[in-house]
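Of the protein chains in this complex, one is absent; all others appear in place.
Entry: chain A
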Amino acid sequence: MIPGIGTLTQDTLWCFSQVKGTIEIGTTEADIISTVEFNHTGELLATGDKGGRVVIFQREQESKNQVHRRGEYNVYSTFQSHEPEFDYLKSLEIEEKINKIRWLPQQNAAYFLLSTNDKTVKLWKVSERDKRPEGYNLKDEEGRLRDPATITTLRVPVLRPMDLMVEATPRRVFANAHTYHINSISVNSDYETYMSADDLRINLWNFEITNQSFNIVDIKPANMEELTEVITAAEFHPHHCNTFVYSSSKGTIRLCDMRASALCDRHTKFFEEPEDPSNRSFFSEIISSISDVKFSHSGRYIMTRDYLTVKVWDLNMENRPIETYQVHDYLRSKLCSLYENDCIFDKFECVWNGSDSVIMTGSYNNFFRMFDRNTKRDVTLEASRENSKPRAILKPRKVCVGGKRRKDEISVDSLDFSKKILHTAWHPSENIIAVAATNNLYIFQDKVN
């Protein structure tokens, strides 16, 4: 099996690898994982939670002794990224929940990531320290100042090895640029700039400059009574540093070129699937709202997630997606209750595998779905403590819609809507996935023969 070339033939089996977090009845709200992201090599895996904390896991080096066990992820660093704040002018609390984490490509020994809550983006540097200087002249080993009168000789301090310490320091704080709630951040391929998007505006930043940003998209109407749509997600093209896309609550995607004008209110491309007006219902617009948009690694396609489907669009074709995958169409006959319990507003994310051949997204009942774009096969898997023996193969799950329920199927009415898989991540080149199930992080790998 060639790593990264994922296919969902019957040969691909996903196995449990690890689970992080505790089993508890009644989750503390702060422990709910709100974002998951691998870095560009897959060596590091970062999570953010509602309590404003970031935990970074590092893959251990594969040892020659244990060829059957692929590298496991262990805690590398953890820090408090954001704290709760208060907007005194509006008497509103600013949540510390980490909405997104995005890694910068590694350029030296240190690792850099951006983390954001609703209002403030921060650049964090994570670096290792494994040596410390010893033999100072003016202070002793505990750091206490020595009496200068007792010093009779000079020595040169030397660096000696110490236990590895991983430090996280905030290097930049990009604040006060968003009136509305930040939903996305995206690092540009020039590695010099990044964008942050809120409900109505998108700003472009330079990593070195924190007191200024350029506004590149502004869809706020002069009269708020005329507001009809909001920005739901945004991302830079993986290779073209002038190009980005943003999605809307009306199910449309706009591609913008920053070379065209300073303010990209006029799109270069507009992606929208035509809708049959006779099918329109009260729920149509709500379920068409795009909760996530992701470029393929190749940069040729974009993938969007709305409430019931995942769609793949070719950048060269604006009038309809080239592929549509049903995530959980059986929920169509439950929309009334899902509206009443607010689940219809859940924001699911979606991810590509390293070769852009398989896409993955979450659902309810701790189910998540994978779609193979080549074979058109799909599979439903579950993140559950019951399947958490090391290297246990995950059994495909099935939701029963009709009357007759088979033994291993689950009926739509038995689904647990409080167990939502909103955030998942796929290793950039291998078949390793991270799935956030409320307060637990599951890591699955494909079976090693």
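Convention: contacts are C-beta pairs under 8 Å (C-beta built on N, C-alpha and C of every residue); 3 or more make two chains touch, one makes a residue touch a chain; residues count from 1.
In the analysis below, contacts and distances are computed from a predicted model.
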Among "Exportin-2", "Auxin-responsive protein", "cAMP-regulated phosphoprotein 19" or "ATP synthase F(0) complex subunit f, mitochondrial", the UniProt name of the subunit that does not appear here: "cAMP-regulated phosphoprotein 19"
Residue, one of A:E229, A:D257, A:E318 or A:D378, that touches the chain absent here: A:E229
Among A:P84, A:P105 or A:P396, the residue in touch with the chain that has been omitted: A:P84
Touching residue (missing chain; options A:E62, A:E93, A:D265 or A:E409): A:E93
Chain A residues touching the omitted chain (full complex): 20-22, 30-31, 33, 47, 49, 51-53, 55, 75, 78, 80, 83-84, 86, 90-95, 118, 180-181, 199-200, 223-230, 249, 279-286, 332-336, 339-342, 345, 439, 441
